[in-house]
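A single structure is presented below for examination.
Note that one protein chain of the assembly has been removed; the remaining protein chains are unaltered in position.
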């Protein structure tokens, strides 16, 4: 039985790609996402075609019991979850305070903060019992500094970052490696950046900034760092690192 | 008509004391708290006895519409709110993940993060129209680093800190001064620390650490810094500062 | 005998202005600067004309023994130094690595880091014996984030910030208040910004950004915050705060 790598938020960007990478490394990839069952099935098939194992779940992470039921099912039917890629975002584009409804603000928290808390509440005790586990949390610049138009996003991600530190403080000594990955730039991801910008603008950006120029962060390259974090020996665990394109300025410089 | 200083979370510690200080400075203090109407009335009477103006509100900040209705009423009946002391905490004591229910975690966010968002959503547009306003946010060590037992508290306060930076980024240029005050130590406050520790332990701590030794932070001294922040000239605004007793180590040293 | 407030780096901007403010508060202001004896004498005379006490020293802070001799002389002839305003900068304008000579880099460290270490080495033991003292350190954005063109400045100021934390960790409990003030913007200061930009450009900037618009930080307003830091009760000391104009973005937003 293969160990399980569960991806919460498995679109065609970081989530799905990291899932594929762990599948290639011998993990059963469990891919959870809110919608686009076709896209999900393609991801599963890609992994299977490459000789790997994968299972897809359509799951609304802001609804009651969804995460809990999925995790219970995976643990019962597929196997112990060894790695979680927590990849739910809460980016709603740039919105002034007046354009940020209570509903949007709460949704951001439910996706980015509370869903991680729920996932950790279920899994950390199990992982601690088994003496090992890895939780890799995709994060963003908004987790380390607020900005105009980021009221919802920054509040959700900032809370999440502090939650990661709290989980790490309680569980690292019990063998659970929690790492907070600050994605400080634009990712070449059709499901998130692509949808936010629209197809045409996204392709323009890919051509001007990405592709040959590597100004967009490539998901398959990000996946290498996720894998490395998971493979770090327990005497040398990283809790936080940043990632950005060589051609981008760091957040503290712009 | 006096300008209004509204205190959200006006207990017998920082909130009430800062309210008194602003009342002494010529503000109509509007004191909002969840419970203890007697305590609230005493605060109001203290201010009036000293020649000041005050109004008390019993208000549950986690319920729908409560904050919004209170703010509307104050603006209509008492006067434009010039200063907000946002003093709602989310400290639930040290709790391991397993002892932190979903309900507690959500409540922390509703108190510490969402209630500030609601307050700002109502007031920032008004303050921006008037070209001035001050929002002083009492915060804690948990806003800048997580810790075992702080899953709920740190997530709520960390989100709040990023929200403060976001509000500041959008509104400073419009004359609204948002300041995030990191209270990095124990406050000599019967309503919070006192209740958390119990009467006896609190008195012991006061005698051993506080009183003559100044190891507990004195609310009336904290109030001086709040007043100073509000009085800073707009060419030299502070967004964040820390406060701790001289005899305590900074959070980064323990 | 008046208590002494010694200003290291007392030009016509923050240093001299804070010196004046403390003189008005009853301190004997000891003003130290590298050059411009006429300017120094004017500062002293201004303070005396206003009924205060002041003494000027021309002193090259990067030379051996200068600081030590000055401090010894002040302690012997004028009185115990209660407050130090450490205001030496190391700004050399924007310089690419290739344009930053070893000499410039070392000078930056001697001014901004080593001179503070020397000052603290002499005064902290004395202040600790007396059970009180305040060291207020003017700092800059470069202390909290590096930037292209800031190789020398950022290295010097970043080292200084960590030194301030170290001094604070050893000496706060002995009654010495060390505060690190992050000046995150342009100060309306002819001796520093004025010289860097040249007379004409400086006046243009003052007219476009400063004066009525408060986009330049006013030294006399900065001085109020320095005074407040010194006056904070020992149960509520600030170790670090930032200051910037309401119309400027915080460093983390640009």
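The first chain written gets the first letter, and so on, giving A, B and C; residue counts start at 1 in each chain.
Quick note on the criterion: a residue touches a chain if its C-beta (ideal position, glycine included) is under 8 Å from a C-beta of that chain, and two chains touch if they have at least 3 such contacts.
The structure displayed is predicted, hence computed values, not measured ones.
Although one chain is omitted from the display, it touches the following shown chains in the full assembly: A, B, C. If you put the hidden chain back, the residue from C:80, C:149 or C:175 that touches it is C:149. The hidden chain makes contact, of the residues C:40, C:137 or C:167, with C:167. For the chain missing from the display, the contacting residue among C:50, C:72 or C:97 is C:97, taking the whole complex into account.
Contact between subunit A and the unshown chain involves residues 165, 168-169, 172-173, 175, 177, 188, 210, 214-218, 221-222, 224-225, 228, 231-247, 249-250, 252-253. Annotation for subunit C: contacts to the undisplayed chain at residues 96-98, 100, 102, 105-106, 109, 113-114, 117-118, 120-121, 124-125, 142-143, 145-151, 154-171.
Residues 144-145, 147-148, 251-254 of subunit B touch the missing chain (whole complex, contact as defined above).
Just so we're on the same page, only the chains that are shown with their structure count from here on.
Look at where the CA atoms of subunit A average out and do the same for subunit B: the two points lie 34 Å apart.
With centres set at the average Cα position, the gap from subunit A to subunit C is 45 Å. The residues of subunit C that reach two or more other chains are 252-253, listed in rising order.
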